[in-house]
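As you look at this complex, bear in mind that one protein chain is not there, while each of the others sits in place.
Chain IDs A and B follow the sequence of writing; residue 1 opens each chain.
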Amino acid sequence: MTREKAETLARRGTLLTSVALVALAAVYLRALMFTPVERFQGPAQKIFYVHAPAAWSGLLAFAVTGLLSVLYLWLRDRKVDLVAAASAEVGLAFSVIMLTTGPLWGKPVWGTWWTWDARLTSTLFIFLLFVGYQVLRGAILDPETRARYSSVIGILGLVLVPFIHMTVYLFRTLHPDPVVMKPGSPALPGDMLVTLLTSFGVFTLLYLGFLAQRYALGVLRDLKEEEASRAVS
Amino acid sequence: MQYPDNGGYMIAAYVVAAVVVLVYAVSLFVRLRKVAR
Partner (left out) sequence: MRDALRAAWTIAGKDLAIEWRTKTALVSSLTFAVLVLAVLYFARDPTAVGAVDIAPGALWVTFTFAAMIGLNRAFLLERENRAMDGIMLAPVSPQAVFFGKLAANLVFVGTVELVSLPLFILFYDVPIVRGLPALVGITAMATLAFVAVGTLLSSMVVRTRFAELMLPLLLLPFLVPPVVGAVQATARILADRPLSEVEGWLKLLAAFDIVFVTLSTFLFEATLEE
């Protein structure tokens, strides 16, 4: 990728992120001021409008990293690795939101900060896998080796998460059923559903904006290093 | 009160999420600026 293309991508990504941030503010306003409070769970139920979409973005990021890892080992194209790595970093940010808002929702609504149920446990380990991925990348200097090793972890992680889910499911589960994903009519009344779906959309936009920016950053850094090593030799 | 008084949790969660999003967005912006120079 040329420097111009990368810089254009960076600009477009920044624009998309900025739009998504404004939209996020709008969602915040709608959720906090214009969406009814749920009678039994109280205001804390509204955390769901942030927690669930963040979890979705985190999961999306994880899947993208995993699938691109497979693609990298097949194609050995450095760009694929850079997108995978970008997705992993963005995913880490969303995982942090997921893991902090989750307990803040769990405590008032379910009475406990944490339960080792299938969904929460899976998200915790997705977070740890993201952390491991970053640490591994940080410890390897050669870009080609780094790309290869990251892909190995990416693939292993992708295959692992369903097993973790199954493990805990076998053990027990307390997490509520996904109110939106039921076939037929969803269990959330109109206003709340609109807020939730809008939030999902905004978080997806945010993921895409961050991804574009982070990928562009990776490409630009690569280019800079190439220029530097050429200047020395 | 017709519903439980747990608004504090809601504020905390919304603030934390916003902070993480903004910190990450700013970090991307700053890092992109640094590499462009």
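Rule of thumb we're sticking to: a contact is a pair of C-beta atoms (placed from the backbone, for glycine too) under 8 Å apart; a residue touches a chain by one contact, two chains touch by 3 or more.
Quick caveat: nothing in here was measured; it's all calculated off a predicted structure.
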Any idea which chains on screen the missing one touches?
A
Absent-chain contact - pick from A:Arg30, A:Lys79 or A:Arg148:
A:Arg148
Sole residue of A:Met1, A:Val37, A:Ala63 or A:Ile140 that reaches the chain not shown, by the stated touch rule
A:Ile140
Where chain A meets the left-out chain, the residues are 73, 121, 125, 128-129, 131-132, 135-136, 139-140, 145, 148-149, 151-153, 155-157, 159-160, 163-164, 166-168, 170-171
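One rule holds in what follows: only the chains that are shown with their structure count from here on.
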What whole-number Å value describes the gap between the mean CA coordinates of chain A and chain B?
14
Within the complex, which stretch of chain A touches chain B?
7, 10, 14, 17, 21, 24, 28, 32, 37-44, 46-47, 50-51, 54, 90, 93, 96-97, 100-101, 104-105, 107-109, 206, 210, 213-214, 216-217, 220-221, 224
Partner chain A, residues of chain B touching it in the complex
2-7, 9-10, 12-14, 16-18, 20-22, 24-25, 28-29, 31-32, 35-36
